[in-house]
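Below: one structure, written as structure tokens.
With one protein chain held back, the other chains of the complex are shown just where they sit.
We just call them A, B and C in the order they show up, numbering each chain from 1.
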Amino acid sequence: MTDQAIDLRGVFPPIPTPFDGSGNVAYEALAENLARWNEHGLSGYVVLGSNGEAGYLSEWEKLRVLETARAAIPAGKLLIAGTGCESTRQTLLLTRQAAQAGADAALIVTPHYYNTKMTSDALVRHYQAIADDSPIPVIVYNVPKFTHVDIEVSAIVRAAQHPNIAGIKDTAGNIVKLADTVRQAPAHFQVLAGSAGFLFPALMVGAVGGILALANVAPRQSIAVYDLFKAGRYAQAADLQRRMIPVNAAVTARFDIAGLKATLDLLGYYGGPVRPPLLDLTDAECQALKAIMVEGGIL
Amino acid sequence: MTDQAIDLRGVFPPIPTPFDGSGNVAYEALAENLARWNEHGLSGYVVLGSNGEAGYLSEWEKLRVLETARAAIPAGKLLIAGTGCESTRQTLLLTRQAAQAGADAALIVTPHYYNTKMTSDALVRHYQAIADDSPIPVIVYNVPKFTHVDIEVSAIVRAAQHPNIAGIKDTAGNIVKLADTVRQAPAHFQVLAGSAGFLFPALMVGAVGGILALANVAPRQSIAVYDLFKAGRYAQAADLQRRMIPVNAAVTARFDIAGLKATLDLLGYYGGPVRPPLLDLTDAECQALKAIMVEGGIL
Amino acid sequence: MTDQAIDLRGVFPPIPTPFDGSGNVAYEALAENLARWNEHGLSGYVVLGSNGEAGYLSEWEKLRVLETARAAIPAGKLLIAGTGCESTRQTLLLTRQAAQAGADAALIVTPHYYNTKMTSDALVRHYQAIADDSPIPVIVYNVPKFTHVDIEVSAIVRAAQHPNIAGIKDTAGNIVKLADTVRQAPAHFQVLAGSAGFLFPALMVGAVGGILALANVAPRQSIAVYDLFKAGRYAQAADLQRRMIPVNAAVTARFDIAGLKATLDLLGYYGGPVRPPLLDLTDAECQALKAIMVEGGIL
Partner (left out) sequence: MTDQAIDLRGVFPPIPTPFDGSGNVAYEALAENLARWNEHGLSGYVVLGSNGEAGYLSEWEKLRVLETARAAIPAGKLLIAGTGCESTRQTLLLTRQAAQAGADAALIVTPHYYNTKMTSDALVRHYQAIADDSPIPVIVYNVPKFTHVDIEVSAIVRAAQHPNIAGIKDTAGNIVKLADTVRQAPAHFQVLAGSAGFLFPALMVGAVGGILALANVAPRQSIAVYDLFKAGRYAQAADLQRRMIPVNAAVTARFDIAGLKATLDLLGYYGGPVRPPLLDLTDAECQALKAIMVEGGIL
């Protein structure tokens, strides 16, 4: 268990895992992407999240990705590792390994395959068991669009009592739930917006930052929303927030990881292909994506 | 069609329809409730909305409820009438009748029974046909928890081009969608938060007010969130907003109309019974409700 | 309350309500359609069901439709009237009126607008209250695709104890639920398949017949599935059942009421337009529909 608090304020991109033309992990491309992202004022990175196609990697690949990322991330920026598995047992194991590989915190998705059995009790016990054992702080990851599990505020608040459970990334965008979590959770527990679409309103109701797919391709604008909020320039923050909506939708709901990678390619980062069964964008989709990015001032 | 803009800023309660012990509409109680609400700085009232059990009233009852309300509402406050029916034809008819009864605007729920056929095209044509014909401005009412139809931003924006479509009440609380509607709709189109749970963040992204069940039982606090926002006192607005969450949940999702009516009874208004098949609260539910209201400072 | 059992065996089409070019009910066309359907061995008709656009009709239109239908339906065939409204009060009233107009039974959809409050208790009380009062037998109508309420088997079984609740039309097609209802309900309670897609398997687990949109356009084939089942010719019944699937899908999920009416037009019945906000088929949709009907041997 950790002795001191981790600081989750600011903006974190959940980075994609680059693959080469044969579908193998492109470790060097990963390091090079990170070197470029490091030039921005990002607070750190989420590695092996949903955008990292984590569920498509072998355990061995996961650990090597973490080691590669750690070597490329300077000490002042956090490496948050996605280590959630379906079973408590495997999550414990992977979290310990991630900590050894240098991760600063573990982002742990709600187990979900047996979704009707993932009651509040089951989820709270899961997070408590991991937090008891983990050498690094634990962040709850709630992403109902993928898991079809939407952890209740009362369960979040119960888990949040644990000193080694540092916060939550909530991707659902239910602003009432975010506000209610802030209201009820203990002070050490930090709420992170899980998508750029609602970063500004989340900050207004008490979130401390965001883990944002958009920050991969628009780190400057993502950080600007945060900085305008911190400076009390709310009208400008709201305006920039609104302008980012179509761009963000393009790299999340509409084109998702394939769209994120295609945008990175357009920006001169390494994007590359997704792993099947995910499909790369068609040419028509690429054109539509490009138009949105030009319109949104990203390209 | 109307010549001048309607001003939807501020807070509107969607008032319940009072029934007596035999299940008949208690028209006098309605007038007396309105007399008390008139003492607060509410911008007006929604009559015959979901909270008004509108679907449980005969056409004749609806019109008499509107006439009773109009007589009890001073000129400076808006009477917004819920006139949405499943068919365009019946909605046209009821909207004309509501205008004759003195309604200032019509709140029109998305048709929904044949939900898979309620495409954007079908919905836009419906609203355009009504707006063409209606003597009073039309407000779109999106309430997926009841309708299982969630009108898309692109459809809202198409409908919003009509000069007689004045705004939308959105109850879903998808803050990204609210912000995107503000971004894309023409200037005359006004966005209203459909629940007190997200009034403050909605205002922050450009909503002009709210139609809030909570405003029936906590008009002072509901207006205070709005006024704090207008005064730029955001931290206090956010704090009050957060404190209203459990109270609001009690009179919406958890206990719904029966809870709203029971709270009105506790406050000295006329609440009374709901119409079956809705069920009144059990004694245990009443006690739970009362405890929440005391805790939230409403009682 | 009724003294003797009603016999729901066999096949019933839920007939559409014809409208003229101005959107008014075409009462003569209704009578003429019925005269043609009467030539087949149908057990009766459902009038004012979902396929009858019942929610789009005024109360006055509903009663005149029932009177017109009664005059056109011979004594040996049942007239089942859709009389379900959102409130118990209005359902009671309309059911009495339907009985006066000559209906033999009332098909009553589960109330659904306040769907989270439509608990088993609320639904059972609703049906019991109506059955206590109704001069004609009551049939429960479960159609989750429209109502988003799916009445539980335990609630069905409780309601089925009432001697004036004669059966259920279940459109969901959950064959386990149908079988379990047959297992637990009293002997007088009759289960009807709500779609031709699963008529044969429903009969195999104990249903007594079906209320089938398909029977409007393919009465002969619909009855043949039933007759083959009764004759114990299961392989042929299963084969005909399977061949009817694409035809049935065309007049239900895919093209729905507009498709049903277009098919009637193609067959020489009066189909005519749907009422807005429903949309009539486009030319391309008409062509696709026609191809399916030719392929399926209906045209």
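Assume a residue touches a chain if its C-beta (ideal position, glycine included) is under 8 Å from a C-beta of that chain, and two chains touch if they have at least 3 such contacts.
Everything quoted here is computed from the prediction, not taken from an experiment.
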{"item": "Omitted chain's touching partners, listed by label", "value": "A, C"}
{"item": "Per the touch definition above, residue among A:Asp121, A:Asp265 or A:Glu295 touching the missing chain", "value": "A:Asp121"}
{"item": "Options A:Arg89, A:Arg220 or A:Arg233, residue touching the unrepresented chain", "value": "A:Arg89"}
{"item": "Residue of C:Thr68, C:Asn164 or C:Gln241 in touch with the missing chain, whole complex considered", "value": "C:Gln241"}
{"item": "Sites on chain A contacted by the missing partner chain, in the whole complex", "value": "23, 50, 53, 55-56, 58-59, 86-90, 111, 113-119, 121-123, 125-126, 129, 145-146, 148, 253, 256-258, 275-279"}
{"item": "Residues of chain C (touch criterion as defined above) contacting the omitted chain", "value": "173-176, 179-180, 182-183, 195, 197-198, 200-201, 204-206, 234, 238, 241-243, 245-246"}
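The working rule: only the chains that are shown with their structure count from here on.
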{"item": "Topology of the chain contact graph, where touching chains are joined (line, ring, star, complete, other)", "value": "line"}
{"item": "For chain A paired with chain B, centre-to-centre distance based on mean C-alpha positions, whole Å", "value": "36"}
{"item": "Interchain centroid distance [CA atoms averaged], chain A/chain C, Å", "value": "50"}
{"item": "For chain B, residues contacting two or more additional chains", "value": "none"}
